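With one protein chain held back, the other chains of the complex are shown just where they sit.
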Amino acid sequence: MSDLTSLSMADALAGLDAGDFSSKELTQSYLDAVEAGQAINAYTTVTADQALDMAAAADDARAAGTPGPLAGIPLAVKDLFCTKGVLTTASSHILDGFHPEYESTVTSNLWRDGAVMLGKVSLDEFAMGSSNETSYFGSVENPWRADDGQSRVPGGSSGGSAAAVAAHLAVAATGTDTGGSIRQPSSYCGLTGMKPTYGRCSRWGVIAFASSLDQAGPIARSVKDTALMLGSMAGYDAKDSTSIDTPVPDYAAALTGDIRGLKVGIPKEYRLDDTPAEILALWDQGIDWLKQSGAEIVDISLPHTKYALATYYIVAPAEASSNLARYDGVKYGLRVPGDSLIDMYENTRAEGFGEEVTRRILIGTYVLSAGYYDAYYLKAQKVRSLIARDFEQAYQSCDVILTPTAPSAAFAPGENADDPISMYLNDVFTVPASLAGLPGISVPAGLSGEGLPLGLQLLGRPFDEETVLRAAGVLEEAAGFTAQPSKWW
Amino acid sequence: MSVDKETVARIAHLARIKMPEEALEPVTGSLNNILEWVEQLSEVNTDDVEPMTSVVHARLSQRQDGVNDGDMRDSVLKNAPNAEHGFFAVPKVIE
Partner (left out) sequence: MSNLIAGATGDWEIVIGLEVHAQVTSEAKLFSGAATEFGAEPNTQVSLVDAAMPGMLPVINKECVKQAIRTGLALGAEINCYSVFDRKNYFYADLPQGYQISQFKQPIVGEGTITLDFKDGSTKEVGIERLHLEQDAGKSMHDQHPSMTYVDLNRSGVALMEIVSKPDMRSAEEAGAYLRKLRTILRYIGSCDGNMEQGSMRADVNVSVRRPGDEFGTRCEMKNINSIRFAQQAIEYEARRQIDIIEEGGTIDQETRLFDSAQGVTRTMRSKEEAHDYRYFPDPDLLPLEFEQTWVDELAGELPELPDAKKNRLMDELGLPSYDAGILVSEPEISVFFEEVAAGRDAKMAANWVITNLFSALNAQGKGITESPVSAAQLGQLLDLISDDTISGRIAKDVFEVMIETGDDPEKIVEEKGLKQITDTGAIEAMVDQIIADNPDQVAQYAGGENPKVIGWFVGQVMKASQGKANPGRVNQLLKQKLG
């Protein structure tokens, strides 16, 4: 039954409903795949017993005629979501042995709807990175390899999530996106991934990186799967003061395939001088596909785009430096002894945090410190207002915005390791919408010259995930991306 | 603006991250690269621009007063590296 893992979520649900197979069988297939796929290093914890119990419960619910919308679907959970009684680490040494006594709202929603947890998947430490190379549990490998057989990173920070889904080690996975961490790995792994509007999914129980940017979302194999999963994850949560109390629409129902008259904005500032020709060509192709489907293409301007990355790399580290202050060896996780309390703090945090996390904490501490706040943090928050205003103005003349997801296909491990800024540049197309809190999706649209997947990004108005998904569905249909990584693991 | 080794040492201490002397040099270099790069924001005219306070346009909702949480000492202390007699225990603090 190994081919069960090749089914999309929608097809798996259909098969379960038809009684072609049980969730226990489906789940077992995935557990076997996970076992066989260890070389990818996506999973940090496999919860096999729990998965089979949840699968049995889903089978019972289906037999009783009361299955939830995702009943019996095995999922991977980014290890940034707190899962009750299950090791939760943010892929950091500093959370050694942490077993939360609570379940994040988003994962609770998924389990409420009958989904099955296969385990926890790796990420860049505390979601800080674009390659999944900063995980304390080691790099994750992209199931996709270049034509010459060379390894590629899966992207990040939701690299474990993307790699697991691409290698069929899960039907879909939860991700989180702070500056592109769902969309960029989705692009690198040939998947669909959506960052919903800030405030759409609860952040309660999701380990914080940068609170004003963090947003949970799905990574899946199709736009429809993405829509199904987002419908479960989303919703108002009174426990999150930034969660917005607005009803969750039927996202799958939004996939009408009809975008006639839809105004698609093309921001001229995203056409960067050093963007590879194949990326620009794919973008043009995407424009063409949407036009042929009846959309109206509109040239727009997002004049402050070029400042988005610098803004992001002030705001996010500033918030992170504060959010990560709680990891001090007192309440949970690692403690490295010291002669005094301060010594214990310093030892614990020096050993517990990796290089990139340390770098960002230092930057964040610096930009908030006395005498520098105005020049850095306050300035960045002002530029951020301008970036958000750019989008507001653009949406006066268009309904969605089409851009490439990333400036390249997946790169080789170590390629950007020496230069943090070159690593940060991977987020150039995803960060602006993050700063503005807007929904965005990456859809696989083609292959690079090296045979690696490339994604296109669609952005929407606040809380208009439906239009984004509808346009994404049309793009997916037009692109007809069916390539799969060849199985080397 | 750029930082020197002393500033990095001070910042590291403020962030409570032990920074061995030999690490200061490379970290200082790396921070300066980033600070130099973000310097580009000074090109942007932000006169009369309000800093962003929240990305969502909503009003902070206020919950009703009432005890509906707490009373869970075991859960609170369960993950503590050192808990004694119902307390978190840390190296002695001298005031």
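Letters A and B mark the chains as written, and numbering starts fresh at 1 in each.
Definition applied: contacts are C-beta pairs under 8 Å (C-beta built on N, C-alpha and C of every residue); 3 or more make two chains touch, one makes a residue touch a chain.
Keep in mind that this is a model prediction, so the values were computed, not measured.
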Visible chains that the absent chain touches, using the contact criterion stated earlier: A, B
Chain not shown: contacting residue from A:Asp59, A:Glu319 or A:Asp427: A:Glu319
Sole contact to the chain not displayed, among A:Ala14, A:Ala63, A:Ala238 or A:Ala281: A:Ala238
Selected from A:Tyr270, A:Tyr345, A:Tyr395 or A:Phe463 as touching the chain missing from the view: A:Tyr345
Which residue of A:Pro74, A:Pro100, A:Gly119 or A:Gly193 touches the chain not shown here: A:Pro100
Interface with the undisplayed chain - residues on subunit A: 81-82, 88, 90, 95, 98, 100-102, 104, 203-208, 210-212, 238-242, 318-319, 321-322, 324-326, 328, 330-332, 341-342, 345, 365, 368-370, 373, 377
Absent chain, residues of subunit B that touch it: 14, 16, 53-54, 56, 58-73, 75-77, 82, 84-95
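The definition used in the following text is that only the chains that are shown with their structure count from here on.
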Subunit A and subunit B: spacing of chain centres that average the CA atoms, whole Å: 23
Partner subunit A, residues of subunit B touching it in the complex: 1, 3, 7-8, 11-19, 27, 30-31, 33-35, 37-38, 40-44, 46, 49-58, 60-61, 63, 72, 75, 78-82, 88, 90-94
Residues of subunit A touching subunit B in the complex: 97-101, 197-199, 212, 238, 241-242, 244-245, 304, 306-307, 310-311, 313-314, 321, 325, 328-335, 337-347, 349-350, 353, 358-359, 361-363, 365-366, 369, 372, 375-376, 378-386, 388, 419-421, 435-437, 462
